[in-house]
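Missing here is one protein chain; the remaining ones are kept as they sit in the complex.
Showing chain A:
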Amino acid sequence: MRIERKSWNDPVLVATVAPLALVMVAFLLVPLLMTAVLTFQTTQYYRLVWTWDLKIWTEVFSKPHYWTIMIRTVAMALVCVVLTVLIAFPAAYALATRLRTFKTQIQILIIFAFLTDAVLKTFGWILILDKNGVANWLLMHVGLPPEMLNLLFTPAGTMIGMVYNLVAYPMFTIYLSLVRIDRDLILAAYDAGASRVRTFFEVTLPLSRPGLYSGAVLVFVLSLGAFLEPKVLGGGTSPLASELIRQSFETRVNWPLGAALTVVLIAIGALMLVACAAFALRRTSATGRSA
């Protein structure tokens, strides 16, 4: 489809777009700019001092502690992306191709789980992961040593919570990509002499890339800001960026520092997304035209 370039002189178009543009400017752009401005100030006795210097930035770049947490956050987000996609793909594939009979029921269950409040779900995991929780109880009953799992208040616990809370996103994006694949393409691959496995790797997987990429991006962005899981299931033993930023603002009442760390997190996320987008575009630019 050809996209027509509309002119700024089109009054109807400007009128339709203006409200959204204003909202974006007022509630996204202005706060972002304020955050950026804040990073060049300092605090004294818990009060903001307008100085315009690089004191905060020098602090951010000179303390490895902050960077340990930033790197841990990105690493956790990447692991979370890999795990959610690995879990979501087979589930979406089964939903799109195999489980025709109970498809609607399963979709409703996934949506219910997805829409349940994240705080509730995350606390629910404590019951399972606790030393005396359901997981260990089950393991004990199949004859394994009791209290074998010690996941609560570890990064692994955090990860379980993050994966659980985010897995529905790639499941739906991948599902939507898979159901759009024309069945005749699969038959055409068989007809050309391809086995089922070969057909999957030659046709199904490449054509589900849009869903894979969009699901991965969603999970990555959301897990960079993961706040609840490291607190509830990680027990604060290995905090992630959001906890660090919260502490800077609330506990230390150092707004410029919190703002600077926020800018760093946004910059890391944006850079990684741009890199991924460049990679994805290079691989799908030609096929994208057919959609």
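Note that in this section a residue touches a chain if its C-beta (ideal position, glycine included) is under 8 Å from a C-beta of that chain, and two chains touch if they have at least 3 such contacts; residues count from 1.
Please note the rule applied: contacts and distances are computed from a predicted model.
Novice: What is the protein name, per UniProt, of the chain that does not appear here: "Hydrogenase maturation factor", "2-oxoglutarate ferredoxin oxidoreductase subunit beta", "ABC transporter ATP-binding protein" or "Formate dehydrogenase"?
Specialist: "ABC transporter ATP-binding protein"
Novice: Using the document's definition of touch, tell me which of A:139, A:156 or A:194 contacts the absent chain.
Specialist: If we include the chain that is not displayed, A:194 is the one touching it.
Novice: Considering the whole complex, not just the chains shown, which residues of chain A touch the missing one?
Specialist: Within chain A, the residues touching the omitted chain are 182, 184-185, 187-195, 198, 202-203, 206-207, 284, 286-287, 289-290.
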